[in-house]
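Of the protein chains in this complex, all but one are displayed in their positions.
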Amino acid sequence: MERKVFGALGTVIIGIAVIAGIGTYVAAAKNDPGITQATPAGSFTAEDGKSYPQVKLNLNVYPNSGFGGHHGAGGGAHPDWVSYALGGPNGEILADAKSGTNFQVPPHTAVTITVYQYDSGETLNNDFFAYVRGTVGGTAKFVKSYDTKAKANASPETVITNIPADMVGHTFTLHGMSDGKDQLFVSVPLMMSIDEEVGAAEEGATESGYVQNPTKTTFTFITGDEGEYVWNCEFPCGDGTIARFGNAMSAMGYMSGHFIVKA
Amino acid sequence: MSDLRSPEQDYFKGKWWKRKDVKQVIVLWIVFTAMIGYFSSKFQVIAMGNPASETMENVINLITLFTWASSPVAGFVAALAIQALSQRRHHGDNPPPEAEHSISDSPRATATWLVISALLCLFALIVGLIALQKDDQALLDRNAIHVNVTGQQWAWNYDYPGSTGVRSNVLHLPVDQPVVFHVTSKDVKHSFWVVQMGVKIDANPGYVTQTAVTPNKIGTFDIRCAELCGLLHAYMQNKVIVESKADYEKWLASQPDTGHTTWTPEGAIE
Partner (left out) sequence: MTTFATKNEKKALIERLNVFTAFALGTIAAIVVWRLSLAFLPADSESAPLFTREDKITLLSMIAWFIGFMTGIGALIAPFRWVQGKDLTHEENMFYAGKDLGIKRYFRYTTDHKVVGIQYLVITMVIFGIGGILAMLIRTNLGTPEGGWIHPQAYNSIVGTHGIIMIVGTIIMVTGPFGNYIMPIMIGARDMAFPRLNALSFWLIVAAAIPLIWAQFIGGISTGWSAYNPLAGQAPLGMNGYIMFICIFAISTMVAGANITTTVVRMRARGMTWNRTPIFIYGVVASVALALPAFPVFFLSQVMSGMDRALGTSFYNTALGGSGWLYENLFWIMGHPEVYVILIPAVAALMEMAPVFTRRPLFSFNVAVMGIAGISGLSVLVWAHHMYMSGWAPLLSAPFMLTTELISIPTGMLFLVLVGTLWRGRLWMTVPTLSIFALLWNFMIGGITGIYLSDVPADAFLHGSMFVTAHFHYTLMGAGLTGAIAALIYWFPKMTGKMINKRLSWIAFWLTQIGFNVAFMGMFFVGLQGQPRRVEAYAEIFNKGNLITTIGAYTIMIGMLILLYAVIDSWRSGVNAPMNPWQAKTLEWTVANPVPLENFEVLPIVTSDAYGYGKAKS
C-alpha cells in the first residue's frame, strides 16, 4: 500500500514538474526584453493650471529590425520586419538598446513621448487614426525633418491635430480593456519619412546608410489610475499578410507592446 | 424485444403510487426542483448584474425562465438518482444479487417522458421566437439614431453619420433612445458586444451587419470583442457612456468637425 501512495504522489510531483518546466520554457520563449521605466523630467502644467509630474520616453520606428538592438544581432529572426525601438534623447539609433517595447509610467503623471519615424508610409485603411486623439489639447508637435547629426530641427515645428491619411508612416495607439477604471486612449499618427531617404536606409544594412532626417512627433498625455494597457501601430505594415496585420503587427516587441501605469 | 422475460412486467401495477420509493421520489423531486430552480436562477441573476437595456432584461428573464422550466426535469432525474443511491448499495469485488425484477421497459413512463420533453421543447421554442421577433423589430425603429461601428485589429471606433463627421473611440449614447449599429470590420472577424445591453453582432470584413438596442440606464458600460481576432484580442475593448439627451447633444457639439465620414452603409443616413 505504501508503495502505491508514494507512486501516486511521485506521479503528481513529476506531472507538476513537467508542467512547470514547459511553462517556464514557453514564458522564456516570448523573448521579451523587459520593461523600460520612463525617465522623470520635471513637471508639467496643464491648460487648467494643474501641475503634474512629468516623465519622458524616446522611441524610434525603423523600416526593418536591423536597428534598435533588442532583436539581437542582424535583426534577429525576422530582420525584414518593421519595428519600434527605444531611441536616444535626440533620435539616435541605439544599437544596443536592451529593452524592447514594454514601458512603465507612474499614475497621474504627464507622459511625454517623442517618436522619430524613419520609415516610409502609405494610406491608412481607416482614417480615424490619421487624427491625434487623447493627448493634452488633442494636439501633437510635429517636425517634418529632424537632423539627427546636428541634433536640431531641420524644418519648423508645427502643432497638428491630424495628418493626411495617405502620408502616414505608423501610429502610436495606446488602449486598454474596459475594467471600470479610467480608460486611457491615445492615438497619434506618425508622418512618413520622405521616400528617398528611407530607400537609402533599406538598402544599406549599416548605420551610416540610414536616413538621418526622420520625422519627429512629440505628444503628452496624462495618466489616470494604475492599470495595464497595450499599445500598437494601427498602420497596416505587416507586408504580404491578410489586411497587412500579420507578421510584425502580430508579434509583441515589434509594432506593439505593454504599457503599464504603476507607481 | 426480450426473449426470456415476461413482457407484462411494468412499474405501473396496482396502487403503484403508494410504494415507499415512489413517495420518496416525489418528495425529493419537489425539494430538488425548488432548490435547483432557486439556486441556479440566483447564480445567474447575481452574475449577470445590472441590465442597461430592456433587451438585457429580457435575456435575464429568458434565462431564468428556462432555468425554472427545466428544473423539474433536472429535479426529477436528481430525485431518481438519489433515491437509487439511497437503496441497498453493494461494495466488494463480486456482484450483488440480482435485482428483484427484470423490467426492461415501461411504455407508459417513456410515453409520458417523451410528451413532456416535447412540450418543454415547444415552450422554449415559442418563448425564443417571441423574444427574437422583438429583437428583429428593433432594427426597423424609425426613431432610431444610427451609429457606424468599425472594428479593426484591436480597436473599435464609432462614426455618427448625420453629425458633422463626429468619430470617437468611446461610444456615447443618449438614454431611452433607440440606436441601430451598423457593424463592419477592416481586416478579420470581430464581434461587437455591448455587454450590459445584451446585444452582440459579428463585425465581418466586407459586410455590414446590424443590431439595435435602446439603453435605459445612465452610466458607463462595457464593449468587448467576442471573437478571437489575433494578438491583442483581450484588449479590444472600450466603454459606452449612456447619458441624458442634453449631455449627449453637448458632447456631440463639442467634438471637432472632421467634415466627413469614411463610409456610409445604405440606409444609415436619412
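Which chain is which? They are A and B, in the order written, and residues in each are numbered from 1.
One rule holds in what follows: a contact is a pair of C-beta atoms (placed from the backbone, for glycine too) under 8 Å apart; a residue touches a chain by one contact, two chains touch by 3 or more.
Given the structure is predicted, the values throughout are model-derived calculations rather than measurements.
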Displayed chains contacting the withheld chain: A, B
Residues in chain B touching the chain absent from view: 1-6, 8-9, 11, 13, 21, 43-44, 47-49, 55-56, 58-59, 62-63, 66-67, 70, 73-74, 77-78, 80-81, 83-85, 87-91, 93-106, 109-110, 113-114, 117-118, 120-121, 124-125, 127-129, 131-132, 134-136, 183, 187-189, 191, 193, 195-196, 198-202, 204-207, 209-211, 222, 224-235, 237
Touching residues (missing chain, whole complex) on chain A: 4, 7-8, 10-12, 15-16, 18-19, 22-23, 26-27, 29-32, 177-180, 228, 238-243, 245-247, 250-252, 258
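Methods note: only the chains that are shown with their structure count from here on.
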CA centroid of chain A to CA centroid of chain B, Å: 39
List of chain B residues in touch with chain A within their complex: 150, 152-155, 157, 167, 169-170, 186-188, 205, 220, 222-224, 230-232, 234-235, 237-239, 256, 258, 262
Chain A - residues contacting chain B, complex: 125-128, 131, 133-134, 138, 161-162, 173, 175-178, 180, 183, 185, 187, 229-230, 232, 234, 236, 242-243, 245, 249-252, 256
